[in-house]
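Below: one structure in structure tokens.
A protein chain is absent from this complex, but the other protein chains hold their places.
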Amino acid sequence: MASDGELERLAERLRRFAAAREWERFHTPKNLAMALSGEVGELVAEFQWLTPAESADPDPETRRRIRAELGDVTNYLVRLADLLGVDLIEAAHAKLDENERRYDPALYRGSARKAPPITP
Amino acid sequence: MASDGELERLAERLRRFAAAREWERFHTPKNLAMALSGEVGELVAEFQWLTPAESADPDPETRRRIRAELGDVTNYLVRLADLLGVDLIEAAHAKLDENERRYDPALYRGSARKAPPITP
Amino acid sequence: MASDGELERLAERLRRFAAAREWERFHTPKNLAMALSGEVGELVAEFQWLTPAESADPDPETRRRIRAELGDVTNYLVRLADLLGVDLIEAAHAKLDENERRYDPALYRGSARKAPPITP
Partner (left out) sequence: MASDGELERLAERLRRFAAAREWERFHTPKNLAMALSGEVGELVAEFQWLTPAESADPDPETRRRIRAELGDVTNYLVRLADLLGVDLIEAAHAKLDENERRYDPALYRGSARKAPPITP
């Protein structure tokens, strides 16, 4: 985690939460990756029957559930990264550095395809 | 997003990344939830054949791939939350508030079961 | 598995495949559920940037990849159910029995909402 940021403070609170319940032995990276996957499944389920347009403006009750799922996903992601000693912010920027090189705007503008056009 | 933190700066970079490629029309919450799900699937796959103990100490090459997947997951999670106007840190702490009330340490110590014991 | 059906024959081939490679010790239900999740993530990724309409008629190359992912998902699902002694066809019909009772066509026609209308 970054040394003094908002994610580090959340990671610290999650450490205390697990310690107070003696849940550290359940919190292996393998198990936490599964828990993250389960929460993301619940998040995806909130959007499954919505059209893409509807998904951008969910009704208040759906929005409330989505926010709760996003909180769960964040907690498991931060806990998993903390146990592995990975700084999520650095890892995210490193992936963006790579993607900025890989997806040249001149070749990929407006297209979601993965392969660049043969004649740009 | 929190107004001036590390997640807000990442969200801003992701906005510019999408705008430069005119990818905003692909970035509906529905589509981003799917992309998040796909990346979490890749993360889970890194752990699937490891024992829980092995997962806590992956070899350098596996660790490098896990870090890259964690970066992808973070980017899609932050982008999704940004489009929905959800502050991930606030949402995570709100879920922790709820879980601290729900899982009384006196009842749940050392146990992963969801239901409290009948005679605590 | 059903006693003599197409799923049972697939389960039997999967048993021989694992035995020939001495992979049984990796094939715990926990690990197989993770592998299934990873393959479903790859399947979801095929559809993530498509509109719902486009997803109904993928181009030949996308269709080829989707079919391969559906094969992977089926193999892990059948292997997991086989190890747990669950007959997938019976389990599926049992869930459909339940859903037919739960979602009365008179109340749910044309609606994906989960709660019935207050005044049907």
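For reference, chains read A, B and C in written order, and residue numbers begin at 1 within each chain.
Here is the rule we use: a residue touches a chain if its C-beta (ideal position, glycine included) is under 8 Å from a C-beta of that chain, and two chains touch if they have at least 3 such contacts.
Just so you know, these numbers come straight off a predicted model, no measurement behind them.
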Those residues of chain B which, in the complete complex, touch the missing chain: 30, 33-34, 37, 44, 49, 51-52, 112
Contact footprint on chain C, counting only the chain that is left out: 2, 5-7, 10, 13-14, 17, 20-23, 25-26, 28-31, 33-34, 36-37, 40-41, 43-44, 46-47, 50-56, 58, 63, 66-68, 70-75, 77-78, 80-81, 83-84, 86, 88-89, 91-96, 99-100, 103, 105, 108-110, 112
Interface residues of chain A (partner: the chain not displayed): 26, 31, 34-35, 37-42, 44-45, 47-49
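To be clear about the criterion, only the chains that are shown with their structure count from here on.
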Type of chain A:chain B copy interface by residue overlap (half), same or different: same
Whole-Å gap between the CA centroids of chain A and chain C: 24
Chain A and chain B, separation of their C-alpha mean positions in angstrom: 3
Residue list for chain C, restricted to those that touch at least two other chains: 34, 37, 44, 49
